[in-house]
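Here the structure comes first, spelled out in structure tokens, and everything after it is commentary.
Only one protein chain is missing; all other protein chains are in place.
Chain IDs A, B and C follow the sequence of writing; residue 1 opens each chain.
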Amino acid sequence: MEEKYFEISGENLKSFIERIIADDFEVIAPIDKDGDTFYGKINRFEEANLDILLPKMSYKEYLLPKTETLFEYSFSGVNTDIKDGLESVAGANQKRVIFGGRPCDAGAGPIMEKVFNWDFKDEFFNERFKNLTIVSIACEKPDNYCFCTEMQLSPESSYGSDVLLKKAGDKYFAIVTGEKGLNLIKPYINLFKEITKDKVPAENDWKKLFEIEKTKSFLDKNFEHNYFQQRFLSCIGCGVCTYTCPTCHCFDIQDEGNLKEGRRIRNWDSCQFGIFTLHTSGHNPRVTQGDRYRQRLMHKFKIYSEKFDKYLCVGCGRCSRNCPEDIDIKEVAKDLADMA
Amino acid sequence: MEDKDLKKENHVDVKVAEAGSYDPRIIAFVCNWCTYSGADLAGTSRMKYSDNVRVIKLPCTGRIDPLFIVEAFKKGAKGVLVSGCHPGDCHYTSGNYHSRRKYATFRDLLGYFGVDLDRVEFSWVSASEGNKWVSVINEFTDKIKSMPGKSTDIFTKK
Amino acid sequence: MARIGVFVCWCGSNIAGTVDVEKVREEAAKIPGVVSALDYKYMCSDPGQNSLRNIIKEKNLTGIVLAACSPHMHENTFRKAAAKEGLNPYFVEIANIREQVSWVHENKERATAKAVDLMKMMVEKVKRDKPIEDVRVPLNKKALVIGGGIAGIQAALDIANGGVEVILVEKEPSIGGKMIQLDETFPTLDCSSCIMTPKMVEANQHPNIKLYTYSEVEDISGYIGNFKIRIKKKARSVIEKDCTGCGECWNACPMHKNIKSEFNVNLSERTAIYVPFPQAVPLVPVLDRSVCLHFKKGGKCQKCYDACGPKCINFDLQDEIIEETVGAIVASTGYDLMDTSMYGEYGYGKYKDVVSGLQFERLLSASGPTEGVIKRPSDGKTPQTIVFVQCVGSRDPEKGVPYCSKVCCMYTAKHAKLFAHKVHGSQSYVFYIDIRSTSKGYEEFVRSTMEQDGAIYLRGRVSKIYEDDGKLIVKGADTLSGNQVEIAADMVVLATGVIPKQGSDKLAQMLGISYDKYGFFTESHPKLRPAESSTAGIFLAGMAQGPRDIPESVVSGSAAASKILGLFSKNEYEVEGTIANVNESTCVACFYCQRVCAYNAISKKEIKDRSGKLIKVVANVNPGLCTGCGACVNACFSKSIDVKGFMDDQIYAEIKALAI
Partner (left out) sequence: MANTKTDEKLQKIAKDLLESGEVSLIIGYTKGSNSQRMRPLFVTRTEDADKLSFSPNAVQDLAVFLKKAEVKKFGKIGIVVKGCDEKAVNALIQEYQISRDNIKIIGVECNGVIRQNIADKGETNVSESTVYDKCLICEEHIPVLYDFLVESEEPKLVLSGKVKPYSEIARLESMSSEEKNAFWANEFDKCIKCYACRQACPLCYCSRCIVEKNTPQWIDTNSEETGNAQWNLIRAYHLSGRCIGCGECERACPVNIPLMLINEKMAIDVYNMFGYKSGLDINAKPVFGVFSENDFNDFIK
């Protein structure tokens, strides 16, 4: 489907959101909580905080929950019953909308999709991704930690959004990127006014601070560079970067249960943890936190891109903002580019 | 009575539980030297007490990690009892003293997290206190039975 | 894969009468890993054990569970049976379905359900049992006895006579302890030095005993079988091997005033170079440098040196450090008398004629300052009336100690008796609370003091003693008559209570043995292991454990000795293998385990690479000391220490078994 363009007033946007809520959509939006902003379910339009740049956590958990049950079993003494975890994913959450996220968060969806489909088709991810409709709002004022532009996106990118809203005074321009977005607004189309592409203001000329290709080319050649060990002495391995990252997707599969009943689950995991690569023998190929942070950089800016022709980073800057020890990934990526 | 008859007469169906009655499981962690022996004494004295309790024997109160309490709740216990030698009587000199500090603290934390402390009991029962063992078990069982369905632990699924 | 056998015992009708044993057996058979389930009338009987052994063999079992009586009854029986078939004896677990099920519950259904649960728990536990080998510790067959009083000497002699080398360390210049200070001993009235001196001499001359007097144990490390000892041999300033004990030196010493004799409890004086008493063993003088003119006045005086024939006085001798390795230790450090000066109303220290029981012993003794003639310290007159006050400090939680000192009743009776024998027509009064005379011949002894020797016993406490016109006026209560009494006495003897030897708490800390709040060493078990301390390889004897009389001290010395001889009868010491075990790869050396260990069983271990570079420090369990109590496991945050036989994983499996 070709992109379609609409205009919607602030008033009507409010009506739109409230009507989809009334029509049983689960609407997830940035909401203020505990002194910060997080994604959460809203019941009224006003609950959404559309001024905040980015919520503290990404909405990754709606695609890859922090704990997902893959299957459950029960053993009666004679027979074993197995219940596929997918049953509870399929059918549920078919009407879930992420509203008010930013282009960076939206861009994470297709990036993750590639990982979950290149060899094994991960039905859990796909089922959740399929049922998610993403209505993002373009950024007007990125902050110092943002670097989506360097990451092949931009504050106004529609990549990964089903509908991208751009604020213009009291009203919004809406770019509908495909069927999913169109299906969402169709029943409420009278709130929207279709326009032609030329009516939508052109994107700003967002400046880049560095070239990510240079970062990659440094990484290509400098696996053993001393920079990593020195720079990441201050890393405490807390994993907050990976857990708040919209594209980090490592998980760990565990069994819970006993002879009678139990389940297999997968939980979030992080390459920043010391035991992530610990072998049973006791050997650990990534001994230092420098090794581990390097791995994160490698995966984001080199390994993934060699496989999928995209980077495993959308430049949202969450890892920098949330890092308790103030490690700024943008600064690091620029350092590496400068050294290339 | 012939052996065969004895077997026959006593054959029961284990699965039968009185319909509708609340039959909570109580797990007791006890030390080998005092409380376990005290419980044995209750047996040799043919005292009768409530059968909801399942005893897990450890060498010493010092070995009874407060975290066992969590595991017991996780695995469906409705009440947990920890019991060992009286202060000063520890077979290993000081195991119960060290653990008492931990229990006091851990219990405090459990309470703060909203675990109903009526469900966690601590006692000192010596090897000669078969009667105390009986009363501790009976009273605790009665207490647990009096609060059916009240789920105030944070370790099991709601 | 586990191959578990479950054996359900009927115990006749003891179990089978209340528990459906067949049902238990059926349920057992359903558990994955259980390859054999059997119920039998008496598992502990020979046929029962035989069938157990046969099944172990036939089914090649890896573990067995007995659903039977308490493990305290027959765990060992079944372990031995299993071991006979080559199964590790620790692969035997007992579900206690008699003492804790059939005998205490009446509802058969529910008792059976509980029995099934307990059986399941043990099946899950035994599945996770790891083979445990009992620990063998090599033994250095040499013993150390600390304290050369009667208990220590007895222990040393018994051990030495058993053919084992002994090191006897005594703090004072002579062995003999308190007993050698006594006059005659109750209830037989044989003279203390007559029976003690031969023992002292025997100890000194015994080829298996190495005696270190005027010496102290400075440091002890190690564990049963292998204690490393540092002994400080204080400088006597006399070369022992050359000294003949002739006495020329002390006779020549100008310092014969104002130095109180410790042996005579301040009732006489000694010289700066001295032997504490004429029968001292060894009969070698000690130069007390704190009062010696040579040391105080810059080396001018050397009269003793001049007088000495063999020239064995050497002012330059230094303290000597001796290192020894022993396999076992006896702590027999004895006691002190309480300081009674806090009883101001009794005037001890204020009135010369108020003396302690031990001082009175010296006044009675033929070797004492008065050569056995009872004389008042104040004027040397023979007293006609003596008041004896019992329980001075003892049984007085307010000012003294709450415990009974045990010997005072008897020695007071002895004092009164000897007084009557020595001073005809004299009168003694004894203030007492209760009379405790519970050993052989003791009660008769006290009776005869009252009835034949005319001592007047007054039940009550003394409230005040004061001097009036050369007499000591003793005011007290006779609670039996209800009268206040006032006695004009020539002397007062206080039966002062006993306390542990000063510094015994320090020694206990060094030894790693426990002691009670007074400082008396505590027994491993007060009734069943009275000669053993809480630490393996360290034994206790004498008054250091608590108040006792001479026969009891001798018995305890012999008991400690026989324990050591028993221990040394094998080449290795065997300990149950259910001890703590450290996971060195995850231990972070916080040493909380060490802090909570009551047995000093945890030490620091350095792990080094091949080049000798330190990789890390970890906790290390000494198998000779560990008792397997598991306090360390509870203290470990990272769960890097576990106790064999009661591992966390097994406890969790038991809990989990209940959820199935």
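In the analysis below, a contact is a pair of C-beta atoms (placed from the backbone, for glycine too) under 8 Å apart; a residue touches a chain by one contact, two chains touch by 3 or more.
Quantities reported herein were computed from a predicted structural model and do not represent experimental measurements.
Only one of the listed residues, A:88, A:117 or A:144, touches the absent chain: A:144.
Among A:1, A:209 or A:233, only A:233 touches the chain left out of the display.
Among A:107, A:290 or A:315, only A:290 touches the chain left out of the display. With the whole complex as reference, residues 66-67, 70-71, 74, 87-88, 94, 97-98, 100-117, 121-124, 136, 152-158 of chain B touch the missing chain. By the touch rule set out above, chain C reaches the unshown chain at residues 585-586, 588-592, 595-596, 617, 635, 637-640, 648-649, 651-653.
For chain A, the residues in touch with the chain missing from this view are 33-36, 38, 56-57, 61, 66-67, 144-145, 229-230, 233-234, 236-240, 242-244, 252, 254, 256, 265, 267-268, 270, 273-275, 287-290, 320-322, 324-328, 331.
The rule is short, and it goes like this: only the chains that are shown with their structure count from here on.
Note: centroid distance chain A to chain B, computed from Cα atoms, is 49 Å.
Averaged C-alpha coordinates put the centre of chain B at 36 Å from the centre of chain C. Residue positions 656, 659 of chain C are each in touch with at least two other chains.
Those residues of chain B whose C-beta lies close enough to touch chain C in the complex are 1, 3, 6-7, 10-14, 16, 25, 27, 36-37, 39-40, 42-44, 46-49, 51, 54-60, 62-65, 68, 71-72, 75-77, 91-95, 98-99, 102, 134. Listed in rising order, the residues of chain A touching chain C in the complex are 77, 258-260, 282. Per the touch definition, chain C reaches chain B in the complex via residues 10, 13, 16-23, 27, 41, 70-72, 96, 98-101, 103-114, 116-118, 121, 514, 534, 578, 596, 598-599, 627-631, 633-635, 643, 646, 648, 651-652, 654-656, 658-659.
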